[in-house]
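What you see is the complex with one protein chain gone and the rest in place.
== chain A ==
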Amino acid sequence: MRGREGWINGALAAALLIVPLALHLAGEVYYVNLASRVVIVALAAVGLNLALGYGGMVSFGHAAFFGIGGYVAGISAHHAILGTSFLGLSTTTEMPLIWLISVLLAGVVALAIGAISLRTKGVYFIMITLAFAQMLYYFAISFPAYGGEDGLPIYVRNTFPGLNTFDPITFYGICVVALFACLFLTARIMGSRFGAALDMAHLSETRLATAGIAPFNIRLTAFVISAMMTALAGALFADLNGFVSPSMMSWHRSGEIMVIVILGGVGRLWGPVAGAIAFVLLETFLGGLTERWGLFLGLILLGTVLFARGGIMGLIAGKARHD
């Protein structure tokens, strides 16, 4: 990572490390939790960015994976508290295990959804991913055992060996490590042979196939990895809120993750982080001033799409480099 974008990425990373720590030292628990929220939605968007930004797959259904992560965390904690079992399996409140299950489950679901959706293109792909997410949304609503429409409270915070996850700054630390790990993974993937193939699947599918690489397999794999990262974010989000509900899977949520990617700059490694910071701050502060903050968000988004295709990263760092 070189040039201006490298500096901006560095500044974003530094801000993510320093600002919440300062807020913690100032005793601003609310804002530490807000920072966790920023980092978690950034992580969800980092996941989507792999599919949408790098792979050109405009998924309007990533909330499904976000929700899967959330429900795994919620249902697991729910049974563990009650001392009951899930389909005869005892459940856990250990975060690493919950994450693993979230990520694997989302991966399997994404494999099925992707295998069908990726046979279509353009607006059909958008619609079919939306349709699948809506199916999962209504599935969650129709499950009274897990709160149905009202959602499922998580009465404990899931645990991490050796850490006090109730402590807001500790929980923030966990989230930010997860985010950095996924950013590193994305950078690594995009620099790899697989990343080069995904890039070409996006830019010139014909050229990729002519080289002897089947674009479908490349896309499907990227879609699955993308879903897995978003599911990890979902599991953390459930723990942050102490609550999961079908709204985690709603199309609003899919749209929100997409907005963050576009706002930050599609296909830019740190774009989702910039987008998430902008989005959550707008939501919190503009939303505090006016109920119609969505209108302003809409205007900003319109401006981005019309005048600043590269999003925030494009505005500050210029055109993306590819080397």
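Following the convention adopted for this analysis, a contact is a pair of C-beta atoms (placed from the backbone, for glycine too) under 8 Å apart; a residue touches a chain by one contact, two chains touch by 3 or more; residues count from 1.
Definition applied: contacts and distances are computed from a predicted model.
Trainee: Considering only the chain that is not displayed, what protein name does its UniProt record carry among "Fe-S cluster assembly protein SufD", "Acyl carrier protein", "Ferredoxin" or "Branched-chain amino acid transport system ATP-binding protein"?
Mentor: "Branched-chain amino acid transport system ATP-binding protein"
Trainee: Which one, A:211, A:281 or A:302, makes contact with the chain that was left out?
Mentor: For the chain that is not drawn, the touching residue is A:211.
Trainee: Which one, A:31, A:180, A:194 or A:293, makes contact with the chain that was left out?
Mentor: Going through A:31, A:180, A:194 or A:293 one by one, A:194 is the residue touching the chain not shown.
Trainee: Check each of A:82, A:163 or A:203 against the chain that is not shown and name the one that touches it.
Mentor: Checking each option in A:82, A:163 or A:203, the one touching the absent chain turns out to be A:203.
Trainee: Pick out the residues on chain A that sit against the missing chain.
Mentor: On the chain A side, contact with the omitted chain comes from 188-189, 191-197, 199-200, 203-204, 206-215, 217-218, 221, 322-323.
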